[in-house]
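Before anything else, here's the structure in question.
Here the complex is missing one protein chain, while the rest keep their positions.
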C-alpha cells in the first residue's frame, strides 16, 4: 500500500462556494473556500485577485486537547508555517489576474489529526478551490478559468530505516526524516520541505523519498478527478 | 410546529470522551468533551473538579466569512458571553465534588449558523457531557454519577408581533424581543436572558414566551433521552 | 425596605455633558456621557447616531485590589458582558436617528463595589444620558428630544430561601438565584438576566422575583425624576 | 500667587488603607494605597517589601474623551513614564526593609485633568502612603515606621518668557520649558525632569525655575501636614 | 578624565541616509536615520515633517541575555521612556517645517551596554541626523538646512560620594544619584533628568553635577564636529 485510504466528501457547507472534508486515513480536515469582493491593500487597484489561507486545529482534534490560538492571543508558529504553505501552493495553481479583484479565503480546519494534516489540507483545499472557481464561472463573475494546474500533496519519511509515504501520527513521531511534497498534475514540484532533525539524510535517501512521494501524488491526482466528477454529476441531478 | 427539527449525531470524534453534532434546523454545532487531569489554580486542592467551556464559530459557518478570533488577537465579546453561559448552565447540572480533581473541557464549535447557536450548543453539550461522565464511570475514574439533572435550551422571541420559539437567522434579525431559556428536566429555570433592545415588552408577553419556551424544552429533553438510548445501544453492539 | 438607599449626585465632571455618581447602598459608580462628533464605521452615512458604553472597576473599588484590564492587556469577560448590557439598555431608550451622526460615550467607572454595580451603572447612566441630551437640545445641536423612555435597573435574588432586591456583596455571594432586571417607566421589560447556577428555580420563584423587582424599579424611576428636577433647578439658579 | 489652590480630601475609599483626592486647581487625582501580602518575584525571600504605582486617566478626565488603555490593549508611553516616576519618588521615601514582605499598591486615577496631574498624584499619593503606614503600625503589622521623609512635587515652566509654577493645561500647552520637581521635606531633590523641546534653556533660567519650584513645594509640605493633622483628629473623634 | 573615550564610526549601513556606531567606553549603539515620504496622521497636511525614534537592546547586548520586546509582545517601560527622550531631544534641534512632509526614523539599537546607552544614542543619533539632512540637501529634496543646533548628551551621577560623568554599568548600579543631561552647542539645556531614588540630593550636589556634565558635553560637541569633518572628507574622496 503506497498510502492510506483517501476520502473526499464534498458540499459539506451551506455558505462556502466550495467545501470538502478531506480524509487521509484517520486524519480529517474541513476545507472551505469563501469569496470576498475585495483584495488586500498591497494589490489594490492592480486588477489582480488574491488567495489567503488559514489553518487551525479544533480543540478535540488531538489526543490531548489543543489549546485554541485565540486563548493564547496569537497564531502558533507551526500553524503559521502551514497556512503560508497552503497559500503558496494554491496561488501557484491559479492565474490571479483572471480572478478579478476578489479574495478567495481558504480555511483548513483540522477535525481529527493522525499525521499529514497539512497534506490532506492542501489536497482537499485544491478541490474546494476548483469547485469555487466553477461556481464563479457559472455565475458569470469570472470569464476565464483561472486555474492552471492541479495540486496535491503527500508526506514521506524514513521510519526505522524504511521509506514510507503518508505517515500516521505514530510513524511521524518516530521518523528520522520528515518530508512534505506538493506537486502538480504533470509530476512537477511546487514545494519540497524535508527535515532531518533526527539525522541528516543522503542524496540516495532523498531520491527514494521523492520517487515514492511522486507515486502517491499520482494516485491523489486521480482521486481528486474522481471526486470532481461525482460532485458535478450530483450537481446536475439536483438541478 | 413548536420548534425546528433537531438532530443529535453522537460519537463524531475519535479523541473526545463525548461528542455530538447538535442540529437545530440548519444550525450545526460540534460539541466535544475532553478530560484533563488537573484543575484551574483557584480550586486547586479542594478535591473539586471543574467544567470550562469554549465557543467559537468556524470561518465558513456564516453567510459572510467570520474572521477568526486568533487573527483579531482576542475572543470577541459575544463569544465570551456565550461560553460563559454554556459553562454556567452545565456546572449547574453537575456535582463538581463527585468529579474529582479534573477539568472537563466542553468545546462548542459552530459548523453552520442559522440562529440559535448557543441553545443548540448547550443542548448538545449536555449530551456530550452525559456520555463523557458515563465513560469516566465505566473506566472507574469516578465512583458516583456527578450529573444531577438534564439541561436543554431554546430561544424564544417576538417576531412581527407573534411569539415564536427556536428562531432561525432571518427571524432573529427581525425580532423585537429575543430571549434564551435554559431549563432542567423538571421544568425549572437555569438561565433566562431576554432583551427588548428594539422595544420593551410587557409582563404578558414574557409569560407567553416562557410558556412556549417551556414546551419546546420539554421536547428537547425527550429527544436527548432518545439520542442517549441510541448511543448506548450502539455501544453495546460494538462490544 | 424594598431596596437599599439610593443617591444620585449630579454634575461631578467639568468636561462631560452629563455626569452622575450613582450610589446604591455602599456601591458607587461614576457615570459620564461625552459626545464625539463622529460614528463607528458600521453606521457611517446612515444619518443615525450611536451609543457606546464602557464599564470598568477602579483598583481600590474592591476588598482585594482589582487588577487593571490594561495590565492584563484585555477587557475581562464579565466587564464586557456588563458594558454590552449597559449599551443595549440605553440604546433601547433612544431614537438614534434623532441623535444625528454623533456618538455618545457612556463611561461607568466603579468607585466602590458592594453588589449591584451594573444596576447602579444603568440607572445612573440613564440620568447622565438625559442630562447630556438636554444639553445638546439647549445648544441646538439636536432639534428633537431623542429619548423615548426612562430606564432603571435592579438586582433581585433568592438568599437563604427568601426573595430579596438590590443585593449587597455578601447577599450576592450567598444567593442561589441571581437576576438583573432593566425596565422602563411604563413597567415594561428591557432586559431580564437570571441565573440559577447554584440551583434551578421554579416559575413561582420567578414570579416573586419579577414582582419585587418591579416595585424596586418603580421607586428608582421616581428617584431619577427627583434628581433631574433638582439638577434643573440648580442649573437655573446658576445662570 | 506661587501656585494654585490645593485641596486634600482624605478617607474617600472604604477598602483602601489610605486614600486621598488631591486637587491642584481644577486637577483632581484619586490616590489610593492598598496592601497585598506578597511581593514581586524579583525581591522574594529578601525580607523586603515593595511599592508599585499605577497611573491612569478616566475617560471623562479630559476635554476630549481619553480612550482607555484597556481598549488599546496596552498602557501608553506617557502613562508608563508617569507611573514609573510616582513609584520611584515614593520608594525614595521609605525603608522597604521595614515594610516586611508585602506590596503597597499605589493607584493614581485622574478624575479631572487641568495640568500637573503627575505632581498632584505624587503629592497626594505620599499622603495616602503615610496614612496606610499609620494603619499598618496601629494594626501591629509593622513594628517601626518605614517612612523616612516627606515627598511633594510641583511643575514649573517658562510661559511667554515668565517662570511659572503649577501650570494649568493652557499654560502647559504654551510652555517653552516644562519641568517637574519632586522634593523632600528638607528641600532636597528626589527627581528633576526638565525638557526644553520648544527651545533650549540657559543655566540662569534653570536656577529661577528651581527657586520657584522649591518655594511651591515648601507650601505643599505644610499643606500635607495640615491634612494629616485633620485626618488624625477625625480618626480620634470617630473612635 | 572627565568622561570615557568616545568613538563615532560613520557610514556603517548601506541603506540608511545617515548611520553611526556611537561608542562611549564599552557601550556601543548603532544609530541609523531612514527617510519615509509620509508623516503621521496627526500632522498630515500641515506641511511639517516629523522625527520618530525607536530604541532597543539586542539580546546579546547585556551580561544576561535581554529578552526581546517582540517575545514579550510589548515595548518595555524603560525603552519607551528612552525612545521618547531621544525623539524629543532631536526634535528640539530641527525646524520640522523645513523638513517637508516626510518622517525621519531614528533607530538606536544597542549592540553592547555598559552604562550610558541613552546618552550614547542621542549623541550618535544627532550625528546620523546631521548626515541624513546633508544628503537630503544634496539631493535637492529639501532647500534649507532644517537643523538649528547641535545636540549631545551625558550621564552624571554621585558614586560613593563623588560626582562622576559618563558612568559605566558598575558605577551606575552603585550610584546614589543618577542624572542625564542633553545640551546644545551653546551650552543650553534641552533635557535634565535626575533621580535620587537611593537618596535625595542637595542643590549643591546638583550644581556640581551640572558643571561636570557641561564640561563633558563640550568635549562631545567637539568630537561630533571632528567626526563630521572626517565623514565629509571621506565622501569627497570617494566621488
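As written, the chains take the letters A, B, C, D and E, and residue 1 is the first residue of each chain.
Just so it is clear, a residue touches a chain if its C-beta (ideal position, glycine included) is under 8 Å from a C-beta of that chain, and two chains touch if they have at least 3 such contacts.
All values derive from a computational prediction rather than experimental measurement.
Contacts of the undrawn chain with the visible chains, over the full complex, involve A, E.
Considering the full assembly, A:210 is the residue among A:33, A:60, A:175 or A:210 that touches the omitted chain. In the complete complex, the residue from E:61, E:155 or E:224 that touches the missing chain is E:61.
Annotation for chain E: contacts to the undisplayed chain at residues 13-16, 19, 26, 30, 32, 34, 36, 54, 56, 58-63, 65, 68-71, 73-75, 105, 107, 109, 111-112. Listed here are the chain A residues that touch the chain not shown: 74, 77-78, 80-81, 84, 88, 91-92, 149, 179, 183-184, 186-203, 206, 210.
What we mean here is this: only the chains that are shown with their structure count from here on.
Shared contact partners of chain C and chain E, listed by label: D. Nearest to the global CA centroid, when each chain is reduced to the mean of its CA atoms, is chain C. More than half of the contact pairs of C-D, counted by residue number, reappear in one of D-E, A-B or B-C; that pair is A-B.
Separating the centre of chain B from that of chain C, both taken as means of CA atoms, is a distance of 30 Å. Measuring from the averaged C-alpha position of chain A to that of chain E gives a distance of 51 Å. Residue positions 73-74 of chain C are each in touch with at least two other chains. A complete list of chain pairs in contact reads A-B, B-C, C-D, D-E.
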